[in-house]
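Excluded from the complex is one protein chain; the other protein chains are retained at their positions.
Let's turn to chain A:
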Amino acid sequence: MEQNHTKRQIKVTRNSLFEQGYLDEQFSQLEDLQDEANPNFVKEIVTLFFSDSTRLIRNVENALESYPLDFCKLDDYMHQFMGSSSSIGAKKVKNECTQFQECCKAMNADGCIRAFQRVKQEHAVLKRKLEAYFQVSL
């Protein structure tokens, strides 16, 4: 009974993540990859993503402090960030990254900074949500 309840809660939480557009298909593909041989695959990937992305965010933050802005470098970091986020299917973060890269292309420093704020925000939100999700599911 208790287990049933938990299962449903996990499902609901997960679905809400999808419904609210935090995650996309890719995440479910990751889940598909998870099997007996790899029981913690998703969690592992996600953890990897967050440690990686935290580093990348720091990099971007540093890059944004330098003047003049090195758009090439920013674009590079962001490309990596976007690659990771699309790998785990973090839809919202990915979209924000797209915006950021847009601004990079346009050499729009203000835009970059604003976009980066949003990236960070989405990233933080996702992190919180996923942490909550994994706490429940594990």
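Here is the rule we use: a contact is a pair of C-beta atoms (placed from the backbone, for glycine too) under 8 Å apart; a residue touches a chain by one contact, two chains touch by 3 or more; residues count from 1.
Rule of thumb we're sticking to: contacts and distances are computed from a predicted model.
A.B. asks: Looking at what's absent rather than what's present, what does UniProt name the missing chain, "histidine kinase", "Aminotransferase ALD1", "Small ribosomal subunit protein uS2m" or "Major facilitator superfamily (MFS) profile domain-containing protein"?
C.D. replies: Its UniProt record gives the name "histidine kinase".
A.B. asks: Taking the entire complex into account, which one of A:Leu23, A:Leu74, A:Ile88 or A:Leu126 touches the absent chain?
C.D. replies: The missing chain is touched by A:Ile88.
A.B. asks: Suppose we count only contacts with the excluded chain; which residues of chain A make the list?
C.D. replies: 5, 8-9, 12-13, 16, 20, 26, 29-30, 32-33, 35, 37-38, 41, 44-45, 48-49, 52, 76, 79-80, 82-84, 86-89, 94-95, 98-99, 101-102, 105
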